[in-house]
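Structure in structure tokens, see below.
Let's turn to subunit A:
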Amino acid sequence: MMRLFKGLLIPGCVLGLWQWLVLIQYVKSESLSYPSAIAAAAIGVIQDGTLLVAAAQTFSGAFSGWLLGATLGIVMGIAFGLSQTLSHLMKITVETVRPIPSVALIPLALLIYGYGVLLETSVVAFSCFWPLLIVTESAVRGIEPRLIEVSRMLNFNLFDRVTKIILPAALPRIFVGMRLAAAVALVVSVTVEITANPMGLGYALIVAQESMRADRMFAFIGWIGLIGWSLNTALLNIQYRWFGKMGFWEEQV
Partner candidate 1 sequence: MSKLDNPSHSWFFSILVFLGFLGLWQVVATAELISPVFFPAPQKCFVTLYEQMNQPEFWQAFWQTISRMIVGFSVASLCGVTLGAIIGLSPRVRIYIEPTFELIRPLPASAIIPVFVLLMGLNDSMIVAVILFSSLWPVLLNTVHGFKTVEPRLLEVAQILHLSQMEVIFKIALPNAMPDIFAGLRLSLTVSLILAVVAEMLAGTTGLGQNITLAARSFRSADLYAGIMVLGVVGYVTNTALAKVEHHVLRWRAV
Partner candidate 2 sequence: MNTTTHNPLLCVESLNFKVNDLEILRDINLSINDKEFVCIVGASGCGKTTLLRMMAGLLSPTRGHVSYRGQQVVGPHREIAVVFQDYAKALLPWRTVAGNVSLALEGCDVPAVERPQRIHDLLCKVGLEDRAEAFPVQLSGGMQQRLQIARCLAQSPQLLLMDEPFGALDAMTRQTLQDEVTRLCRDSGVTVVFITHDLEEAIYLGDRVISMEKMPGKIGETLVIDLPRPRDQLTTRENTKFLAYRHQLFKLLPSGH
């Protein structure tokens, strides 16, 4: 209990000081607003529906991009993991394309798809692809060789080998990769909305900033943070529930 109190002490003091400085008119409230107004705005954006709409838009772009990028990454990762030849042949190509920052592709995606969900999906997919490719390849390579031998002894064809041995064995690490990619997906889609796409939470942020509504701006920032935190916590819980029992070691985030 004491620990909780100590932990909340600093944020509490900062908020308190901020509120007080504005109340005594020491700091002008227009530029940065103040905690009580922000809290009111945080509730306001639920009530007028903007939060839900914006969140749904961000979510659609982030989720579709995450699904697409992760799936492609996993498939390629399995292929690379199973075939050293393929991995070596593709190395230069991968190392040339991977360093491109996903944000650099926003103008290109805008050119091709225009405004809308596809703009986000494409950029998010690009950014989710690489971590899953790397994690999956590494996970497949790292599979206990004994298990591979077992699959050979049982005369499995490729499909069976992948679905019954490779995927299940690599799944814990792949899941961790997907969890981290989910966080990336959220960040990238918000970034796409801030820079280009007129929809979603990022755009709501920009709108609030441009109309000098600092209270709404901070409210949205708070909501974005909360959504990110909840997403990660939920996925962590699933991870422990599904994989904790298999004696799977936990990676520190």
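Some points to look at:
The working rule: a contact is a pair of C-beta atoms (placed from the backbone, for glycine too) under 8 Å apart; a residue touches a chain by one contact, two chains touch by 3 or more; residues count from 1.
These made the cut because all candidates are chains of the complex that A comes from, given by their letters.
All values derive from a computational prediction rather than experimental measurement.
Of 1 or 2, just one candidate touches subunit A in this complex, namely 1. By the touch criterion given at the top, residues 3, 6-11, 31-32, 84-85, 88-93, 95-97, 99-108, 110-112, 183, 186-187, 190-191, 194-196, 202, 205-206, 208-209, 212, 214, 217-218, 221, 224-226, 228-229, 232, 252 of subunit A touch candidate 1 in their complex.
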